[in-house]
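In this view, the complex is presented without one of its protein chains, the others remaining in place.
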Amino acid sequence: MSGNSIGQNFVVTTFGESHGVALGCIIDGCPPGLELTVEDMQRDLDRRRPGTSRYTTARREPDEVRILSGVFEDKTTGTSIGLLIENTDQRSQDYSNIKDLFRPGHADYTYQQKYGLRDYRGGGRSSARETAMRVAAGAVAKKYLKQVHGIEINGYMSQLGPISAESVDLNEVEQNAFFFPDASKLEKLDEYMRDLKKSGDSVGAKITVAATSVPVGLGEPVFDRLDADIAHALMGINAVKGVEIGDGFGVVTQKGSEGRDLMSPAGFESNHAGGVLGGISSGQPIVAHIALKPTSSISVPGQSMTAQGTTADVVTKGRHDPCVGIRAVPIAEAMLAIVLMDHLLRHRAQNQDVVSQTPVIGMK
Amino acid sequence: MSGNSIGQNFVVTTFGESHGVALGCIIDGCPPGLELTVEDMQRDLDRRRPGTSRYTTARREPDEVRILSGVFEDKTTGTSIGLLIENTDQRSQDYSNIKDLFRPGHADYTYQQKYGLRDYRGGGRSSARETAMRVAAGAVAKKYLKQVHGIEINGYMSQLGPISAESVDLNEVEQNAFFFPDASKLEKLDEYMRDLKKSGDSVGAKITVAATSVPVGLGEPVFDRLDADIAHALMGINAVKGVEIGDGFGVVTQKGSEGRDLMSPAGFESNHAGGVLGGISSGQPIVAHIALKPTSSISVPGQSMTAQGTTADVVTKGRHDPCVGIRAVPIAEAMLAIVLMDHLLRHRAQNQDVVSQTPVIGMK
Amino acid sequence: MSGNSIGQNFVVTTFGESHGVALGCIIDGCPPGLELTVEDMQRDLDRRRPGTSRYTTARREPDEVRILSGVFEDKTTGTSIGLLIENTDQRSQDYSNIKDLFRPGHADYTYQQKYGLRDYRGGGRSSARETAMRVAAGAVAKKYLKQVHGIEINGYMSQLGPISAESVDLNEVEQNAFFFPDASKLEKLDEYMRDLKKSGDSVGAKITVAATSVPVGLGEPVFDRLDADIAHALMGINAVKGVEIGDGFGVVTQKGSEGRDLMSPAGFESNHAGGVLGGISSGQPIVAHIALKPTSSISVPGQSMTAQGTTADVVTKGRHDPCVGIRAVPIAEAMLAIVLMDHLLRHRAQNQDVVSQTPVIGMK
Partner (left out) sequence: MSGNSIGQNFVVTTFGESHGVALGCIIDGCPPGLELTVEDMQRDLDRRRPGTSRYTTARREPDEVRILSGVFEDKTTGTSIGLLIENTDQRSQDYSNIKDLFRPGHADYTYQQKYGLRDYRGGGRSSARETAMRVAAGAVAKKYLKQVHGIEINGYMSQLGPISAESVDLNEVEQNAFFFPDASKLEKLDEYMRDLKKSGDSVGAKITVAATSVPVGLGEPVFDRLDADIAHALMGINAVKGVEIGDGFGVVTQKGSEGRDLMSPAGFESNHAGGVLGGISSGQPIVAHIALKPTSSISVPGQSMTAQGTTADVVTKGRHDPCVGIRAVPIAEAMLAIVLMDHLLRHRAQNQDVVSQTPVIGMK
């Protein structure tokens, strides 16, 4: 399996470049009988879409997804599901200025060196544009997880630059352009972003994503632990530089007597572990955090070089997200959903006898 | 492929429990013609081995690895390599006290629920004992990477509880029991650990691992980016709760103008990215950090429950590492080596034409 | 990886049903820098297309393929290639008559039982319509194999019902509607097919496919031998019931002294092995034969049952190929190309050092 697929039993394979004809994906292994229409995917696609607030890029892409196969009379048939989003915004823009330029912080240089050539228009395959298909595929996983197991997946921005959420109210998240769960900070955020845009600079962010009602038992040690596969999926999102499960880097200074989650027949008394013990879900909420670097496309000049080996100064004009982290919330949710879905299927492949026969021990 | 394998072209599959007959692994896909003897693996196995300092468990396991196949006249033949370490320390200890007990912070509960039964002796498969085979397999990867590409992989402890390394001298790392790169902190570490042992508690740690001389071009976007696969491999090590590449969570508060690595024909001017751009190695050192939680086996009592659903108090007797992070250094190195090796083979599978024909652009 | 993907380093994933919106595929792992346009695929798509002779179904589908990604300025970029063929012939035909009917010889019953529901229009996913995408993907592999290694892949019909080719002239193959290599039998074939159509019946066929100039060394023992993967790919074509490599079932009555291919520094003296020794290509032509069962859709009535559990008589009206084997030639070529391409990449992943350094022994 090559790098454009993720999963083993629920497999998502994608294609598409920023300025190509279309983006697409194939979902293989989706259980049959799931009711599915484009509406199920459109909501999350709209949440991810640029141009929804004044802090995301103004590029207008309707991102209308079409189901090309695998669904019959609005139900999945168990055969491979083909999804397509046509790129409507392929303005025949002039890209000759970046054709031979390796923009700092971007993948221009590494793509060129790896493949010997590259589609330089808007970053080509390395653009975050491809994440639209992840969101579409994730929506299918989300729907199954919710319907069959009651699993809910929610993400939010926990920190933008220096501004952290001090309280988390999930109801607030969809009420503002930042996916921010703490309404008391919105004004401060607004002001911060206005100053940032003025300076032509960008900033990093921290996103939290959690899943509740996940059954005990998901995860395949020793290498495909649930947390390892979550780390793989989340670190694979553009601009992500760090992944934490539960207390994350907080454990470095913890004592053993502080960090373990005590348990009783009534359940766990805390969730330092973030819902994963020994690489297997514990029944508690799965909690992950990711760090996203600031957008590299900024109007503050930066030194770089050309394909011809000369020095060049780079200034990115045009409108770009000053914080890519904002749009990452639905992407992170999608990736978590895909991982949980895949592990649900992997778990029941091996352990159906246990799932259907053994009474679950403890944990009232 | 199920969860006990890692890699796609360089595939490592392991088996073995803490108190089983033996640990073993199969390496499939190793290039032929590599000189290989047990000595190549023994050094790292000895570095990982418990009982090498007074701060790691006193369990004595010689961890002598045997090569069972895939090597002929001291050279790899390209066929699958079988490795075996017999467990010599299988004292017929009495485990009846933990047979029905779910120790907090351990995988007892999740293994029991996932599989319906478990080998409870010493944690069975969930014990860090299995990492011995990772270290053996990693040593094979390390040797090839070093010999064919001059790649060096080095790890060290960058923080133990509250004590951080303030300088990094790789020559110091092997000179002390902590794999600590800052000799000026050794006395403090010693004192801290003595107090910790006295209190019967444990503490977390942060490990840094880096690879130099990695060629440009490794990594398979969009899902199997090099950093995503590194995150998968490192988060899959026992007790790891966080993974960072380059600046990691530091990017959250960074400005775009601060965090990008400017470049010129002479090379990059900094390495905030940790050697990966767009999921592909940039030629700079690959740098990753991991957070390890404190050992869960401590003598401070903690509440738990039994398989029968009753409440129980857990006190772990016997000698356990007060900081599992210490032994994690060679394990992290091994996992990074396995990922780089796999990606080197994946890269040349697709891009051999580029590798052998195209001159590398820029970066004198 | 689920069942709609084939290959490990050159991975082809497909979707699409007979009467769905479109057929599509993603090729992941294609080497960059290959010149590629739709014309490269169109020729083989036209060869496979129904309605090209009076002995194949009259359904008119232009089968025009579009490249949606992975190609920039007519060269592959190394990123995933998206291909699409829209179904233009989705007449809103009335399928209510077969909605609840399990046609004998078809996959209606097994799909229904496996998935609990099915797209019954024209056989849905089980229709040979999906093989169009295999042919498109195979054409990409063919082009690379030809360009980089001079590998040629040719198929032909070696037997149709009772009529066997007694001589093989590859130049003849494209000159007749049967892909038949023996012009002296064309009249007989024509007559046989006319009678067959009159009787409303169908017949089986044997197809031979061969590849020349394949380098020594392709194949990954012990399970992914080249012949094993060829068998997988060819047996996976609709209606195929048997696969042979080289002498195939002829070896059952052979003596060891007859069947081995003697060799000298000048090369092999025969090719009983069909180009594979110990699962690895020997440098001789790869030769495979497949048996295709007669079309199950015939107008001779046959007993079956309904989803409601009642008996029913089935008569298929409309025009169907009286011999599905005819159109199988380009499909078999495509599958062989995909397998060789995948193994070429797998081989060089592991053995690039051998490939680039070791002089080939013997075999002038």
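Note that the chains are named A, B and C in the order they appear, and that numbering of residues resets to 1 at the start of each chain.
Quick note on the criterion: a contact is a pair of C-beta atoms (placed from the backbone, for glycine too) under 8 Å apart; a residue touches a chain by one contact, two chains touch by 3 or more.
Every value quoted in this text rests on a predicted model; they were computed, and no experiment measured them.
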item: Among B:Arg125, B:Lys185, B:Lys293 or B:His320, residue touching the chain not depicted; value: B:Arg125
item: Sole residue of C:Val21, C:Ala231, C:Ile326 or C:Leu340 that reaches the chain not shown, by the stated touch rule; value: C:Ala231
item: Candidate in contact with the missing chain, chosen from C:Glu152, C:Asp169 or C:Asp201; value: C:Asp201
item: Sites on subunit B contacted by the missing partner chain, in the whole complex; value: 1-5, 8-11, 13-17, 20-24, 26, 28-29, 32-33, 66-70, 72, 75, 77-82, 84, 114-119, 124-125
item: Missing-chain contacts mapped onto subunit C; value: 1-6, 8, 14, 102, 104-107, 109-116, 125-126, 130, 159, 161-162, 201-206, 216-217, 219-225, 227-236, 238, 240-265, 269, 272-274, 277-283, 291-296, 298, 300, 302-307, 309-311, 322, 346-347, 350-351, 353-354, 357-358, 360-362, 364
item: Where the missing chain touches subunit A, by residue; value: 8-9, 29-33, 78-79, 148, 221, 345-346, 348-354, 356
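Keep this in mind: only the chains that are shown with their structure count from here on.
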item: Two chains sharing the most contacts, counting C-beta pairs only; value: A-B
item: Central chain of the complex, centres being mean CA coordinates; value: A
item: Rotation angle superposing subunit A onto its copy subunit C by C-alpha atoms, nearest 5 degrees; value: 180
item: Between subunit B and subunit A, distance of the C-alpha-averaged centres to the nearest whole Å; value: 26
item: Mean-CA-position distance for subunit C and subunit A (Å); value: 38
item: For subunit C, residues contacting two or more additional chains; value: 8-9, 29, 32-33, 78-79
